[in-house]
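Submitted below is the structure of interest, expressed as structure tokens.
A single protein chain has been omitted; all remaining protein chains appear in their positions.
So that you can tell them apart, the chains are marked A and B in the order they are listed, and the count of residues begins at 1 in each.
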Amino acid sequence: MNYLMRRLATFPLVLLGVSIVVFLAIRMVPGDSITAMLGTEAGLLTPQQRDALAAYFGIDQPWFIQYWRWLLGLFQGNLGISSTYGRPVLDVILEHFPLTLELALLSMVIALLVGMPAGIFAATHNEKLSDLGVRVVAMIGQSTPNFVLALLIIYTLSAGFGVLPAMGEFSPLWQDPLRNLGQLLLPAITLGFAFAASVTRISRSAMLDVLSDDYVRTARSKGVSARGVIWRHALPNALIPVVTLSGIEFGYLLGGAVIVEQIYALPGLGRMVLDAILQRDYALVQGSVLFIAFNFMIVNLLVDLAYVALDPRIRLSEH
Amino acid sequence: MATLRAIFAHPSGRIGGAIVALYLLLAVLGMLGLTPHNPLTQHRVERLHAPDSTYWMGTDLFGRDVASRLMTGIGQSFIVAFFSVAVATLAGTVLGLAAAWFGRRWDGLVMRIMDVVLAFPAILLALLIVAVAGPGTSTSVIAIAIVYTPIFTRVVRGPALSLKAREFVDAARTFGSSAGYIVTRHLLLNLVAPLTVQVTLALAWALLTEAGLSFLGLGTQPPAASLGLMLSDSRNLMETAPWLMIFPGVAIMIGILGFNLLGDALRDVLDPKMRRSIA
Partner (left out) sequence: MVRHIGKKLLTGMTLAAMVAIAALPVQASAATLHMAWSQDATGLDPHKQTAFSSLRLLELIYEPLVRLDANLQITPAIADSWQFSPDGKELSFRLNPKAKFQNGAAVTSADVKASFERILDEKTGAAARANFLSIASIDTPDPANVVFHLSQPDVPILTAMSDVNAAIVPASEIAAGSIGTTTIGSGPFKLEKWDPNSKEVLVANKDWAGGATGVDGIDISVLPDETAILAAMRTKQIDFALLNDPLVATLVPKEASLQLNRVPVLAYHVLQLNPSRKPMTELKVRQAISCAIDRQEVLDTASLGEGKVTGPLTIPALATDPKQLFCYKRDIERAKQLMAQAGYADGFSATVIGATGEPPTAAAEAQVIQSQLAEIGVKLDIKMMELNVYVDAWLKGDFDMAVALNGGRADPYTMYNRYWTKTGNLQKVANYIDDTLDSLMQKGRTETDPAARKAIFADFEKHITEMSPWIWLYTSYSYTAQQKNIAGFEPVPTGSLFSLAKVTIQ
């Protein structure tokens, strides 16, 4: 409990770090809200027009004053107004987040349901033909760029079978669960394929690692059945790297899957952040990066707690 | 030497080694200009030519020979993958070990900095680095290395913590072994296995990330070729000229397969526990 409190206490500091970095970073990239809106036509503006637009976008002050204003707003729970959406940043983020969360969860479920059994199966059939088969499939999964997979899926379905999940208008889960799952299934498979491949490889190698460990060998020699060894002794230990990997991957997915969201036209967090960057919607970039960072830290904390649950030898006081 | 021989004795080591060696050969030939055609020459009357005896893998939109571009592209992709993973592994291992060994404040500091980096959307990071340093090979390397450093840090730190808590480290400590000795002798050696696997995974990731960066126009700059750029350029020609997607796609796949097989063999050979079980 004490540990948890201390970890949580570091959150504000990290978030402050993230906010400063992102604030400076997005302003260091050439171009601003004005060129994003007007493109090359921005060259037709008179200096007075430019000033008026800069004031409109709130980029007329030096960066530290802008930052200070933003920070003050943050303490009042106000992340600012998005210039593209014309609405509070937090509203915009919360509107895009459920899709991202759902997609991340779905992909992880697919990855773990496929990857773990495959990995354990391969490890227990080490160097047999079936092991090789699993490994080859896993490697294909790991080596296919997700945009290739997404394009192939879309092309095959639409040109070959004349079907395609509804593109464009996205239905949230609570409005139309069936349609929603249909829309998210292919993107989740696209993301889950590579994810599952990684899980397979990691769990296979971790399993092999643990199976050769002394205590497992001891257990075997004491006459514990192979199945019993795998479930009771080997699996909990082999889970540690799987948890690490899944945690990191899940954390990434919570930040949005830009390319997959683009191809499947899903209004998720990833596309929202990319568009915000491209349109130099500073408030939205700052707010969403902060939000993503927060989620990431929560996931990491959960991963660390999971270590302890899985391996009592790790004492939290050591952290 | 013994390691090398052991790898050759290992079945997946042989296959993986052969693939990696073949790719290295192709890449070197590509860099030396020993390609069937000049990879940059545009044969304008023969645009989007299907594979035949002259152009083994067909030609692209510009009438450039895909086979020759594939050879130079392999070189380019592997340079990006190798260097970015090397940087990330080195940085991640040092940081992860430091965090695990020194614990407390160090651990907190390192891991929180890693959190900041991890929490940063990779796209924004890539955009920023490209905007500051200009697009190109070294930029891709830096961007990918920064993205993967926290992963290596975490991968090293987790098992290192677990190892540090084990009896043999305690034992070594009570026997008065120096910290440096324990870290290198016990921790690092025991980390070789997870690290090798992670490196082979990361090499695959790096190749794919380079492809993703190219998809967003932030990776290798034309007219140079990388497997990722060739793949992403092929996306709107998938129906007209499928060979533009198939060959670089298969090349990435086989390359990654080679790395993984070699990585598996390395892990088996380097892992002391494994050695014991083999012996």
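By definition in this document, a contact is a pair of C-beta atoms (placed from the backbone, for glycine too) under 8 Å apart; a residue touches a chain by one contact, two chains touch by 3 or more.
This one's a predicted model, so the numbers in the text were calculated from it and none came from an experiment.
Check B:L61, B:I113, B:L188 or B:L270 against the missing chain and you find that the one touching it is B:L61. Contact with the chain not shown here comes from a single listed residue; of A:L24, A:A52 or A:V109, that residue is A:A52. Of the options B:P11, B:P36 or B:P222, the residue whose C-beta touches the omitted chain is B:P222.
Even with one chain removed from view, chain A keeps its contact list with that chain: residues 29-32, 34-46, 48-50, 52-53, 56, 84-86, 151, 154-155, 157-159, 162-170, 178-179, 181-183, 185-186, 189, 262-265, 267, 271-272, 275, 278-280.
Think of the hidden chain as still there; on chain B it touches residues 40-42, 44, 47, 61-63, 127, 130-131, 134-135, 216-218, 221-223, 235-240.
Just so it is clear, only the chains that are shown with their structure count from here on.
Annotation: 21 Å between the Cα-based centres of chain A and chain B. Touching chain B in their complex are the following residues of chain A: 10, 13-14, 17-18, 21-22, 25-26, 28-30, 127, 135-136, 139-140, 142-148, 151-152, 155, 159, 194, 198, 201-202, 205, 209, 212-213, 240-241, 244, 248, 251, 255-256, 258-259, 270, 273-274, 277, 285, 289, 292-294, 296-297, 300, 307, 311, 313-315, 318-319. Residues 11, 103-104, 107-108, 112-113, 115-116, 118-121, 123-125, 127-128, 131-132, 151, 154-155, 158-159, 161-162, 164-166, 193-194, 197, 201, 204, 207-208, 211-212, 215-216, 228, 231-232, 235, 238-239, 245, 249, 252-253, 255-257, 260, 264, 267, 271, 273-274, 276-277 of chain B are the ones touching chain A in the complex.
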